[in-house]
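The complex is shown incomplete by one protein chain, all other protein chains being positioned as in the whole.
By written order: A and B. Residues from 1 in each chain.
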Amino acid sequence: MQYEDRAPEDNLNTPDHHPVREFLKLAVMAAVAVVVLGIILNFAGSRLGALLPFKAELWITERVHKAAIETGQQSPFEQKIVQAELQQYLQSVADKVAVALEVDTSMPVTLHYSSENVINAFATLGGHVYFFKGLLDLLPHENALAMLIAHEYSHVTLRHPAKGLGGGLALAIGTSAVGLGSENQLFSLGSRITSSSFSRSMETEADRSALVAVNAIYGHVGGAAALFELFMQQRQGGSSGQFENFVSTHPLDQQRIAQIDRVARDNRWSVSGQLTPLPDGFQQWLRVQ
Amino acid sequence: MTQLAIFAVLLLLGYGFGQLAERRHYRSIKKREQEMTALPAIASRHPPSGEYYQQRLVIGSVVVASDYFKSFVANLVNVFGGRIKSYEPLLDRGRREAMLRLKQAAKSQGANIVFNVKYETSRIGGGITTIEVLAYGTALIPLESE
Partner (left out) sequence: MNVDGTLETEMIVTNLEYYPGMEIAQHLSLVQGSSVRAKHAGRDFMASLKSIFGGELVGYTELLHESREEALQRLILQAQSVGANAVLNVRFSTSSIANGAAEIFIYGTAVILRPAA
């Protein structure tokens, strides 16, 4: 018997392979998969969130409120408006907005005011709407205030906080399911409630709805754009970080002003008219608290 | 951000050194394989009868690690499925190195052939894929050499 040791052809088990090319291909595939999954999860989550009855929102905020009190922390739903005249005035404008938007009585909206010098206002779960001194201070007339209030009311009636919560939760579940995020994200419900951020399409939707209310109250939409002109000025004049925070998810100011014009034209609404001034002492009321 | 930078550095280091180690290893393997052709190692279980030999168990083993880059690529492939090409050279290198060591052991015993060669591959630890390849067989040593 003859025993030999012939070398078989090399590379049969390890054909040519370009690791960098493979890496790039896989990285792109992974990135696309993550983005697509994120969009799908966010969409499905916000759809599910919209199915949540408003009562459930109230239940959630009630629980957060109680939990905060039990642990001795300040509840985010406690910041009522202390100054009586300010409370009365904001509520009167809000009532007009509620009538114009035909807000259901089953969807009570609660106004909150913070004297922090932040240029911000937001709506969150359970119909809680927050206004900050920094923003109210800059408002030139009641029409702009009505636009702002109507915008936040629209978020509530359009169920944006619930949609945002649903989308955010779906994303958190998704990322922790594939091991990217931590479970903590899932349970930080409390922080999600007070730091609601809406998508640009939600903001556009809210703007559109707010315009309907402003037109119904004043018979024209003049002054509504003032709100966004104000944002634009602030942005150009060396905006503060806090301000950026609020505006970053909002559509560009110019686009929003352009949208007002477009919507007004489409509906044959007047874009100019008598502007209602803010009541005397409005700025002083803001300083109390 | 820092984490991302560390990750990128590890990827680059893994890629650079890993490729270097692989190329060097293959060069050395090919050279030694040439030198060892006089000593066949085969998987047959039946040594030639009628001839007298001394038998001795010989083994060769090696632990080789993939590198950070290749492990990462392999993990990505795991998500989508498919052939993990980046691990194929690793296993190939391990098997050939273990075989060379087995032959070296046989040669130092004065053997001229190794029968019933068997391979064993096992995974060592987690993290970056590390494997051990063991090759063992029975070296036949001509009695005259004693």
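Criterion: a contact is a pair of C-beta atoms (placed from the backbone, for glycine too) under 8 Å apart; a residue touches a chain by one contact, two chains touch by 3 or more.
Note that the structure is predicted; figures quoted are calculated from it, not measured.
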What are the shown chains in contact with the chain that isn't displayed? B
Can you list, in ascending order, the subunit B residues touching the missing chain? 10, 13-14, 17-18, 21-22, 25, 45-53, 55-68, 70, 97, 101-102, 104-105, 108-109, 115-116, 118, 120, 122-128, 130, 132, 134, 136-138
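By definition in this document, only the chains that are shown with their structure count from here on.
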Return the distance between the CA-based centres of subunit A and subunit B, expressed in whole Å. 59
Quick check: in the complex, which residue numbers of subunit B touch subunit A? 15, 19, 30, 33-34, 36-42, 48, 69-70, 72-73, 76-77, 79-80, 85-86, 88-89, 91-92, 113
Going by the contact rule set out above, which residues of subunit A touch subunit B in the complex? 1, 3-7, 10, 13-15, 17, 19-20, 22-23, 26-27, 29-30, 33
